[in-house]
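A single structure is presented below for examination.
Showing chain A:
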Amino acid sequence: MEVNIVADREKLNMPVKLRVDNISLSFGGIKALRNVSFDINEGEILAVIGPNGAGKTSLTNSINGFYTPQEGTIYFEGKPINHLPPYKRAKLGISRTFQNIALYTNATVLDNLMAARHIHMKATNLITGAIFYGVAQREEIEHRRRVEEIIDFLEMESIRKTTVGALSYGLRKRVELGRALALEPTLLLLDEPMAGMNVEEKEDMARFIIDIHERQGTTIMIIEHDIGLVMDISHRIVVLDFGQKISEGTPQQIRHDERVIKAYLGQEA
Partner candidate 1 sequence: MEALQKFYRENRTLVTWLMVAAVFIVFYLLTQERLNSLRPSRMVQTTITGLLVGGVYALIALGIVLINKASGVFNFAQGYMMLFGGMLFYSFFSTPNVNPLAAGALAFGTVLMVLAMNGWRELRNLRSLGIGVAAVVVLTLLMSWQGEDVRMLRAIVGGITGSVFVGLFIERFTIRPLIGQPLFTMVLMTLAVSEILKGFVNLIWGSVPISLQIFSGLERLGLPNTIRWEAEFLQGRVVVRTDLLVTFFLALAAFVGFVLFFRYTNVGLAMRASAENQQLAQSVGLRVRVILAVAWGITAILAMLAGVLQGGASQLDLNLPFVAFSAFPAVLLGGLESITGALVGGLIIGLVQDWGNLLYGNQAGTELMPYLVLMIVLIIRPDGLFGEKRIERI
Partner candidate 2 sequence: AQLPEFIKHTECEVDLTGETITIYHFGDISGPYAFITQPLLAGLADTIAYWNAHGGICGAMLTTDNKDTGGNPAQTQAHYDYYRALEPKPQLIVLYASGDAELLRNQVAADQIPVIISAGSVEGLYGEDGQTPGWIYATNPLYVDQLGMFCEFVGANPAEFPDPVIAYVSWAGAFGEAAFMPEAIDYCAEQGVKILPEPQYFRPTDTDISTQILNAVDAGANIIYTNSLASGPALIAKTLNDLGLLDEVKLSGVNWALDTSVGLLGRTSLADNGLPAVNGMYGSLPFRWWSEVQHPGVAFNRELATANERALSVQNIAYILGSTLVDLYHEIYVRTVNRVGSLSAITGSDIKETLDNIDYNPLDMYNVNFANGARRSTTGNRIAQMFFINATMTGPATSGDDAMKIPNPDGTNIFVPILVPRTEVQDVPDLRPGN
């Protein structure tokens, strides 16, 4: 398998964006991840699939710093980031969406997105913020423009000022994507961004994701159970089962991998 990856990378000639090196994570007696290793290459869309409870979300959380793996190292752009607190990893350019929507419920869509601009708005601090006029306002307007672009892009104009608490499930998912984008990440982790959408909406989301990837060259890791969609849009796929990586490869390879079929796909594929 290792060989495979190396070969792939050489073929695509892409540097490694994120390397997950042999990480293990357990909660008390529960082993969520066992010696998982894989790479995400610069500019690719990598899908992570696996049965429920396989450890996909835990993996994202570990990359993000929400969980601290007991073993192993995570490298981001070649540097280990294990010791970094979550917010610093976000500053490095890792951004994500959440499987169980985690928006700021009592704020408007706009504020949700503006809050995500936090790491880029360096000029505003306690003092300039309190004075507001001048530095802070200028910055505010500049970043508001960026946020509006995202709103435009994701076609959320009409709910711009709606409080997130009043949105339907599907729309919230979209706001989540918007918020993740507002961080201007170089690595975007998407945890089931299309759950609860119908085909048409999934198509929209897929288009957004592909657009992001194409326009900004953002590296994307996506977790998704709609296997058709995964096969369509991802470059490579990593398969987890019971916390272990059981397979890795291109969509074609995965589709025919016996172990994947047995553990995950069922007879459908």
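Throughout what follows, a contact is a pair of C-beta atoms (placed from the backbone, for glycine too) under 8 Å apart; a residue touches a chain by one contact, two chains touch by 3 or more; residues count from 1.
A quick word on the picks: all candidates are chains of the complex that A comes from, given by their letters.
If you're wondering where the values come from, they're calculated on a predicted model, not measured in any experiment.
Interface record for this complex: partner of chain A among candidates 1 or 2 is 1, by the touch criterion. Against candidate 1, the residues of chain A that register as touching in their complex are 61, 66, 83, 85, 98, 100, 102.
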